[in-house]
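Every protein chain but one is kept in place in this view of the complex.
Then we have chain A:
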Amino acid sequence: AEVEETLKRIQGHKGVIATMVINAEGIPIRTTLDNSATLQYAGLLHQLTMKARSTVRDIDPQNDLTFLRIRSKKHEIMIAPDKEYLLIVVQNPCE
């Protein structure tokens, strides 16, 4: 209930195309996309997030990843990482 409402709030924001939550193993828990697209996003972004995190920590072991954004021609992917979960939001920013 509250989980769904929070996700709905995020999904309802201007320009948001997709929202999903994946767990530490890269398995999707909640999503607004279809199966195959979700699996694709989950697998790829989980790996990328792990790589980004190890990059930050290798440069400075006292530092850690807090947020990851990927900007592409068509939209922006935002990733909020955590110990157990990853929140992924895809937004089409108006220009």
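Convention: a residue touches a chain if its C-beta (ideal position, glycine included) is under 8 Å from a C-beta of that chain, and two chains touch if they have at least 3 such contacts; residues count from 1.
Definition applied: contacts and distances are computed from a predicted model.
S.K.: Looking at UniProt, which of "Vacuolar protein-sorting-associated protein 36", "Myotubularin-related protein 6", "Pyrroline-5-carboxylate reductase" or "WDR34 protein" names the chain we cannot see?
M.R.: UniProt protein name of the non-displayed chain: "WDR34 protein".
S.K.: To test your reading of the contact rule: which positions on chain A touch the chain that is missing from view?
M.R.: Chain A touches the chain not shown through residues 2-3, 6-7, 9-10, 13-16, 21, 23, 27-30, 35-36, 38-39, 67, 69, 71, 73-74, 76, 78, 80, 82, 84-85, 87, 89, 91, 93-95.
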